[in-house]
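Shown here is a partial selection of chains from the complex, left in place.
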Amino acid sequence: MGYTLAQLAKKVQGKVKGDINLRITGLGTLKNATAYELSFLSNPKYQSQLNHTCAGAVLVKSEELAALVDNAVIVHNPYLAFAKLSHLFSPITQFWTGTATSCTISHSAIIADDVIFAPNVVIDDDVVIGNGCFIGAGCVVGRGSKIGADSLICPNVTIYHDVSIGKEVIIHSGVVIGADGFGFVPMKKGWEKINQIGGVNIGNQVEIGANTTIDRGTLENTQIGNGVKIDNQVQIAHNVIIDDNTAIAGCVAVAGSTKIGSFCTIAGGVGIVGHLNIVDQVHITAMSLVSKSILKAGSYSSGTGLEKTDKWRRSAARLRRIDDMSRQISKLKQQVNRLLTKG
Amino acid sequence: MGYTLAQLAKKVQGKVKGDINLRITGLGTLKNATAYELSFLSNPKYQSQLNHTCAGAVLVKSEELAALVDNAVIVHNPYLAFAKLSHLFSPITQFWTGTATSCTISHSAIIADDVIFAPNVVIDDDVVIGNGCFIGAGCVVGRGSKIGADSLICPNVTIYHDVSIGKEVIIHSGVVIGADGFGFVPMKKGWEKINQIGGVNIGNQVEIGANTTIDRGTLENTQIGNGVKIDNQVQIAHNVIIDDNTAIAGCVAVAGSTKIGSFCTIAGGVGIVGHLNIVDQVHITAMSLVSKSILKAGSYSSGTGLEKTDKWRRSAARLRRIDDMSRQISKLKQQVNRLLTKG
């Protein structure tokens, strides 16, 4: 069980300092790792923990750091090496094989031989599921939807009809993909629904967090590019387009028809209004509201700083009168200029 | 398959310009519609697209606009006409009939003859479901709850006990209706739960988006009026009352016992604190916090504008000292007045 330090070093193109035959059976933090676990030092802030760690070995980025512990693996990027090795130490999470008898799989569905269906899965007509997929208990896949090879769909996910999902995608529990976009036309007596006829296209290597929702397009498809990572409870509205490798943290909401470029990072709780264009490499800080297109890469923010509530109340009250303050300053400037001229 | 232009025009009280026998098989955007698809021009901003569209025909609001394309249907409100015609072109989303054998339906439930139950539906005692309903796979309906005629409950919806749902309601996947309101009484050693004994009443023609939650009332019912439209991931707390035809966009949270009038529009990410009263025809812009009752119709907002993060940091730091700035202005005004008087 486990791997020798030499084996692990090889997997991350690293160099061992110390006992190459040390057997590692898990990963741990510098603070709590045991003598059979591998840890890592990425942030220099934690360097002092090297002196006290009980970890069997540590991933570090220099000989100097390696010298501080008995066993180390020296790599260019210890955090990335740790991420890669994390794939080796995940516990087995389930033991299902084949198709549980409680599943309902349409005869017209095209299912690769090795797909695993946990209990109570429901697959509608004309669904296509590629090799190596795992479909968790209670998942429902709607008519004509496609799931690419080696994708992992966790339990209780709902995928509506005409949704296309790429390869090596991970979808966490409670996700809903392809529900109707929020489209209504106002009338005097209420709202007329616009049927949402488009679909959803999701690229390869996408990960979608628990209870996230991605709506289908009105006429065309909502699109999520390759390598996009989406955290929990994110809401992606109809006709949104998100380019490759953008990462979106928890509780973000993107309104309809907005386009987000590639390699953007959107922090938690951000709201982005509809019909905007956000270019590549844009970073938005937590809980900001994006109400205009962003046409230049960079970091953007809105909101106010945290204060004690009583002080905040005064600040908020003053802020309501900021327009008045500004006019008072203008008047003072005129008066002072007159006084200075006179003087 | 499809409809002639004459047939479609008749359904929306429109007038055909061009080939009344043109057969339309779908809907599309001006930009991407094909020769067999119908498009629409609603926003004058997009008028120039009429020159380049390949759409078979276009819904427009005047003879002048119709003159710019080969085939058109002239209607008073093209966007509304498009919405109405969208009902004709939705794909069939599922082929279930009757009651799937994997369902668990209580013998005491009263189910109309033509209700369709997809697989794994669970219906508890004394539930009542009206004619023409479709209940999606994995839905659970609790004891004594009622669903009115012609309602569509998408897969994996959970409805607790004693919830009443009207006619022609659409509930998207992952919705939870009737979970306990968040009611606890503080004690020295923790929190005493207040059992939530009320129910939830939902009117007719309501639509509820994916993963939205509507809690049951403490003693009386949480109430959602007729024609209310609620987007995804909205949270409606216990004892909230929402009047007819109000529309609530994604990720809005309404805290307990707040009353919202009719024909309000609440944009995405808005928070509304508890025990407030909001009158009819109130509009709240995205991500605003409503912390006081709103007793006059109109549009309301809070928050700050988006800035580059470094500039925003300075603004936020200054804002903490706005009270001080205000006092400095007052002092300056006194000093300048004295100088002016002296002068």
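As written, the chain order gives the labels A and B, with residue 1 at the start of each chain.
Methods note: a contact is a pair of C-beta atoms (placed from the backbone, for glycine too) under 8 Å apart; a residue touches a chain by one contact, two chains touch by 3 or more.
Quantities reported herein were computed from a predicted structural model and do not represent experimental measurements.
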Homomeric complex, total chain copies (2 given): 3
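Assume only the chains that are shown with their structure count from here on.
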Computed distance of Cα centres, chain B from chain A, in Å: 25
Chain B partner contacts - residues on chain A that touch it in the complex: 102, 104, 120, 122, 124-125, 138, 140, 142-144, 156, 158, 160-162, 174, 176, 179-180, 182-185, 187, 189-195, 197, 211, 213, 215, 219-220, 233, 235, 237, 251, 253, 255, 271, 273, 283, 285, 288-292, 294, 298-305, 307, 311, 314-315, 318-319, 321-322, 325, 328-329, 332, 335-336, 339, 342
Touching residues (chain side chain B, partner chain A) in the complex: 26-29, 32, 77, 79-80, 82-84, 86-87, 89-95, 100, 102, 118-120, 136-138, 154-156, 170, 172-174, 205, 207, 209-211, 226-227, 229, 231-233, 244-245, 247, 249-251, 267-269, 286-287, 303-310, 312-313, 316-317, 319-320, 322-323, 325-326, 329, 332-333, 336, 339-340, 343
